[in-house]
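Only a single protein chain was left out; the remaining protein chains are all shown in position.
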Amino acid sequence: MSRVHVTCTINGDPAEFLCDGGQTLLDALRDEVGLTGAKEGCGTGDCGACSIVMDGRLLCSCLVLAPEADGRNISTVEGMATGDDLHPLQQCFLEGAALQCGVCTPGFLVAAKALLDRNPDPTETEIRYGLAGNLCRCTGYDKIVRAVQAAAETINES
Amino acid sequence: MGYDLMLSAMRYASPTTVAEAVDLLGSDPAARVYAGATDLIPQIRAGRPEPTVMVDLKRIDRLCAIGSNGSTYTVGAAAPTADICGHDGLAADFPGLVEASGLIGSDQIQSRSSWGGNLANASPAADTPPSLIVNDARAVIAGPGGERTVAAADVATGPGQTSLGPGEIIVEFELDQPPARTADAYLRLIPRTEMDIAVVGAAARITLDGDGNVAAAAIALGAVAPTVVRVPDAEAALIGNLPSGEVLGAVEAAAAAATNPIDDKRGTVAYRRQVAGVLARRAVSIAAERAAQQGDQS
Amino acid sequence: MAVRVHLSSNLRGPTGGVAEVEADGSTVGALIDDLDRRYPGLGDALRAGVSVVIDGLLIAHPEYEPLADGAQVYFVPQTAGG
Partner (left out) sequence: MTVTESKPSYKYVGTRPVRHDGLEKVTGRARFAADLNMSGQLHGIVVRSPHAHARIVSIDTSDAEAMDGVKAVITGDDFPAVDPSHRQYDMCINVIARDKVLYEGHAVAAVAASTRDQAQAAAAAVKVEYEVLPAVLTIDQAMAPGAPLLHAHMMTAGANPPAEEPSNISNVTRFSGGELDAGFAEADLVIEREFTTQPVHQGYIEPHACVADTGQDGHTTIWCSSQGHFNVRSSTATLLGWENSRIRVIPAEIGGGFGGKTTIYLEPLAVALSAKAGRPVKMVMTRDEVFRATGPAPGTKLRIKLGVKSDGDLVAGDAYLIYTNGAYAGPGGLLGAMTVFESYKIPNFEIEALDVVINTARSAAYRAPAAPLTAYAMETMLDEIAEELGIDPIDFRIQNAVTEGDPSTMGFPFARIGFVECLEAVRDHPNYKAPLGPNQGRGVAAGYWFNIGESSSATVNLNEDGTATVVTGSPDIGGSRASMALMAAEELGIDVYDIRPVVGDTEAVGFTDVTEGSRATFATGMAVVEACRRMVVELRGRAAKMMGVDVDDIDWMDGQAVYTGSDGEKAPLSVAEITAKAKRTGGPLTATGSLEAHGAGPGFAVHLCDLEVDPETGVVRVVRYTASQDAGTAIHPSYVEGQIQGGVAQGVGWALNEEYIYDSDGVMENPSFLDYRVPVASDLPMIDAIIVEVPNPAHPYGVRGVGETGIVPPIPAVANAIYDATGCRIRDLPMSPIRVLDAITSNGGSNGS
């Protein structure tokens, strides 16, 4: 069966790739586009390690078929920093030791950015529920939540 | 044993009209509706037969729209629950249904999950069907024979089974603006705070009269029977009474009695029965409180 | 070198249940050889998956560890971890 040609925008740049009709967007990003920041932790939408944003919506890319990306605007962790400048969330994760093994980190950063974009001043509870779709097995979440709080403060001050 | 998706042979189709979608689905018995796919892809991974065509409904405007004509809301069957939760009108008129919508999975899932998917997937444990049912939601169904409208309660017929015919899809839901002094509530029991399938779900809608007595009541339970169960005995016990004290005790007992649960990895018969009663009682209380507050405001 | 040997209770079969014995050796390996002469079978037990504690220091592979006269040597099972 012929492959599907997908044209889209990824992290602000025009992109195109070929994929199978039933390939997930996660696999297409990783295997066809070469963006391996999004990880497969479960393949069933339960861990959030593959989080991306498509047309403003936070998604598990393992639950999206790649052809659906045609004409869409996709953001991944690779697009969070601007040139030399890390996003405040990235900076706060680093400074707050909010990562240990680091494999869930891209998903957390993408989800946390979506959360702050929607709710710039979340409470601790809102952060915890907002990030409940992202599993971290290393940190106990404490330093992640604090890093998101710190990033929110940074963003709101600037 | 779970599998990777073997999807190279699968075709993706994204119709932009209902008619196109119905044609695609009618022309191939192995075609599957692809809305949020939050259940579908995990099901395929768990070894379910793989569709030949995935018919994406999300590019059909009507299926994603949320609107109201003043007396009736129309909610697209594939409208993301994130949009439903962000809709002020729905949140004000159907707080329980909106809460139920917001409980489906994570923020990531919320971008994809929908009432249509939640209902058509026909899981007994789905979060929104009990709330759709207590609010008398109607499903507009399109198929090769045109469109028909049925009660949301009549869509799921058993675990994984629906009354949808070949090639039929749910297009949208209709919800009548509730009468005065009416509110709903939904509670579910999950072991964690998020990311779980309901062990028990309970929805209630209460209409109060001017004295604070219950004028109308609807109670529906999820995850305690093959399909959502209504609890007529509890509803009857409430009518004409204040929703408190012994009446709530009767609601609890009737709800527990109305269940027909199973033992599975997520819960036991005894637990589901007992907690169904507790949640039904609490949902009635919350709905009644909300209805009373509406009365205070009006 | 005369050494005071302490055996963890699971290692006392060959000594007939005795917990503390005297033996000689300038290294732990030599000590084990001597213990095996005195208590046949003890050598095998002490060479397989056994650590020692000497002067408060846990040593996992002690065969060539030197011993001072009068040292206190504790034989204990080897541990693992996650």
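Per-chain numbering from 1; labels A, B and C assigned in written order.
Keep in mind that, in the parts below, contacts are C-beta pairs under 8 Å (C-beta built on N, C-alpha and C of every residue); 3 or more make two chains touch, one makes a residue touch a chain.
Only a predicted model underlies this, so the values are computations on that prediction, with no experimental measurement involved.
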Among the chains presented, those that the missing one touches: A, B, C
Touch with the omitted chain, as defined above, among A:V33, A:V53 or A:A132: A:A132
Sites on subunit C contacted by the missing partner chain, in the whole complex: 6-10, 13, 19, 53, 56-61, 74, 76-77, 79-82
Contact footprint on subunit B, counting only the chain that is left out: 1-4, 6-9, 42, 45-46, 189, 191-197, 199, 265-268, 270-271, 274-275, 278-279
Chain not shown, touching residues in subunit A: 20, 30-31, 35-44, 46-47, 49, 76-78, 80-81, 86, 90, 93-97, 99-106, 109, 124-125, 127-129, 131-146
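The definition used in the following text is that only the chains that are shown with their structure count from here on.
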Chain-level touch network, classified as line, ring, star, complete or other: other
Distance-maximising chain from subunit A - centres being C-alpha averages: C
Chain centre separation (subunit A, subunit B; CA means) in Å: 29
Two or more partner chains touched - positions in subunit B: none
Residue ranges of subunit A in contact with subunit B within the complex: 1, 4, 20-24, 43-46, 48, 51, 57-60, 62-65, 67-68, 70, 111, 114-115, 129-130, 132-134
In the complex with subunit A, residue positions of subunit B that touch it: 4-12, 14, 34, 36-38, 41-42, 45, 50, 54, 56, 58, 80, 82, 105-109, 111-112, 193-195
